[in-house]
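One protein chain omitted, others in place.
Chain naming follows the written order as A and B, and within any one chain the residues start at number 1.
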Amino acid sequence: MKTWKEVNPGAVILEPGSARKFKTGSWRAMRPKWIEENCIHCLLCWVYCPDMSVKVKDGKREQFDYDFCKGCGLCALECPGKKGQKAIVMEQEGN
Amino acid sequence: MSKKVGITGNEAIAQAMRIANPDVCGAYPITPATDIMQRFTSFVANCEVKTEMILTESEHSAMSACIGSSVAGGRVATASAAQGIALMWEMLFIASGLRLPIVMGVANRALSAPLNIHGDHSDGMGMRDCGWIHFYSENAQEGFDNMLMAFRIAEHMDIRLPVMVGLDGFITSHSIETMEYVDDETGRAFVGEFKAVNPLLDIKNPKSYGPLILTDMYMEYRKAHDNVMAKVPGVVLEVAAEFEKISGRKYGLFESYRLDDAEIALVVMSSAAGTTKDVIDTYRAKGVKVGLLKPRLYRPFPYEQMGEALKHCKAVAVLDRADCFGGSYGPLFADVSNALYHYAQRPIMINKIYGLGGRDYMPDQAEYTINELIQIAKDGKVKSIKEYIGVRE
Partner (left out) sequence: MAENVEIRWHGRGGQGTVTAAKVLADACLSGGRDVQAFPEYGPERAGAPLRAYNRISDKELRMHCPVKNPGFVVVVDATLLDAIDVTEGALDNAAFIVNTKKDPKEVRAKLKAKPTQRVVTVDASTIALETIGRAMPNAPMIGTVTRVSGLITLENAVEDVKKSFGKKFSQKIIDGNVEAVKRGYAEVKEG
């Protein structure tokens, strides 16, 4: 942590995009788990994620970015799954 | 050197602003400071300055516009008084916390209620702990000089803080007095080019202002602010020395008048200090060793220097043109007491509240106070520490 001698005058932040360094994933109590075999890649989870924690490549979803996922569970709620089987389920963090 | 002119205090402030040529002025009119911006907007209309005028719908917005423009990277100035400053209050802290060199001329005025448009120091005292640098001016000349120096001090690379320059509403703001300008060329060279620090409009280097700073860092920023305030007196003296070279007029952190050998002293700010000086001369002619200390830099308050200047006196009266409604003493009295507290041997102190809402401060009030100081110096007896003078009992 910076001392009072080191802080920028006026608390101005000079580094653009520095919020990326603040890994809010530590706030998570519940953790979304991606079950790939149930995923139809509809990308509703990507649409609903309030952060940018659902990674997508070439139109297919990939693993969660757990550095920024706060475990809100919206993705799991919205997930249509395949034949009634959810592709995202919430689990207790730390289990 | 320019010749002498007879002008009002408000015009003096407006002319200093014209010389400084701010990039932006965000303003909203209020008596008795309206005249400052009225004159200044005519300079804008006549293309005598390159200033962008932002006429807002309130003083809160005026100061917000100043803050936005300052953060964007421009030289910024405004003017206000009384209720206007009260409405700005929230933004005053933001201006200082963001370390923005905004300069504000103030025609000091009483606060409502009861509604009163006349001169006292209630508005300035209300903003005294907002993190701004404060100057108080005795007359139009000091108003002009302080305003010009304010830009240099605010924009100094070691400081970068907002500055308020006060003069007494109506008494100074609307009276015609003799004064001398610094000519435009010399004045402009003295104020210098504005140098932006971390301007938002430098879009190649994006930055963010106004982040949330919580328990883990807030105190560090406050300590940093306290630290930069401590550097202000040094810069004020440095700028004053340079100003003396171009104007021949000498300024310190405060003015000492016949104080060195004084046994008793009065501490008085702004226009009333002049009247007091004339009364002091009549007492000196009678052999009474009385002197005066007139604060100029009020925030940061030069505690140490003022303590040294007053410690030898037997009795000191502090005259406040504002009161603290805590059943306590006037604000200036509290500050001067702080300055003297640390001395084992210190003057006996009394506090007079005078001139509220523009009530005339007449020579007989200074005489009354000096007579009481003479008696206290003799027998050490204080009838009451605080007293309203010039009030109907």
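The rule is simple: a contact is a pair of C-beta atoms (placed from the backbone, for glycine too) under 8 Å apart; a residue touches a chain by one contact, two chains touch by 3 or more.
None of the values given here were measured: they were computed from a predicted structure.
Within the whole complex, touches from the chain that is not shown fall on B. Contact with the undisplayed chain is limited, among B:E48, B:D129 or B:D360, to B:D360. The chain not shown here is touched by just one of B:H174, B:R284 or B:H312, and that residue is B:H174.
Here one chain is not drawn; of B:R39, B:R99, B:H118 or B:R152, the residue touching it is B:H118.
In the complete complex, the hidden chain is touched by one of B:K277, B:R296 or B:R346, namely B:K277. Mapped onto subunit B, contacts with the missing chain fall at residues 4-6, 117-118, 138-139, 168, 170-172, 174-178, 271-272, 274-275, 277-278, 358, 360-363.
Keep this in mind: only the chains that are shown with their structure count from here on.
Put simply, subunit B touches subunit A in their complex at residues 97-100, 160, 197-198, 205-211, 213, 216-217, 219-221, 223-224, 227-228.
Here subunit A touches subunit B in the complex through residues 1-5, 7, 9-16, going by the rule given at the top.
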